[in-house]
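Only a single protein chain was left out; the remaining protein chains are all shown in position.
Up next, chain A:
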Amino acid sequence: MTIKRVGILGAGKVGIVLAGLALKAGYEVRISGSGSVDKIDLTISTLVPGAIASENAEVVANSDIIILAIPLSRYKNIDPTLLKGKLVIDAMNYWWETDGIREEVLDPTLTSSEQVQNYFKDSTIVKTFNHMGYHNLQEEALPKGDPKRKALFVTGDNHAAVDEVTKFVDSMGFDQVVHYKLTDGIMTEPGSPLFGASLKYQELKQIIDNFDHTDFGRKISSTLN
């Protein structure tokens, strides 16, 4: 599959930054907010001119890859059949300011991306773009080979989908540390030393490879055992 058209659900801070990066990378970009086009068209035409402000169904129908950049507490507002058969990037995290009380949003026994995958059961979820601050994403996207280039963690269960997203992340301006296991998404959830960090490939890989030895990693494995 060749990705030419990127669809972003969510016209908040992260969605807009990703729309800007995708435009810069030469993709055709569609983006939707929670309601009508009216509510976001001024924002989109001003902040990311060139992106097409649309509604969810339009965005999904006209895109090769979908990025979920809505508050984690609201993904269930999207009909799962809408994303049926689609390659979907989960860029979401629990964040109280938009999500409210954690226990009301997430099942504490599952990683957040598993819950997203369980809900969108006919879609292929790959987690990335979630662990770097949105202004770092905006300011630190660089061409391949630049010594200052930062890296993102990419993970999912579907091998081909992960490889596809890995190429996409590269085109958006970031190196990639790749796993083929959606539950490893826990490694970049809030509380992880990677959440909010902006690291180069080697630094990111080093923490991922030694994740069980980080405080957060130890905490996770102790709750599992």
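By definition in this document, a contact is a pair of C-beta atoms (placed from the backbone, for glycine too) under 8 Å apart; a residue touches a chain by one contact, two chains touch by 3 or more; residues count from 1.
Basically, contacts and distances are computed from a predicted model.
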| message | There's a gap in the complex where one chain should be. From "Branched-chain amino acid ABC transporter permease", "LLM class flavin-dependent oxidoreductase", "Response regulator" or "Cytochrome (Ubi)quinol oxidase subunit III", what does UniProt name that chain? | response | "LLM class flavin-dependent oxidoreductase"
| said: Need a quick check: the contact residues on chain A for the chain that isn't drawn. | reply: 11-13, 16, 40, 42-43, 46-47, 73, 94-98, 100-101, 104, 133, 135-136, 138-139, 189-198
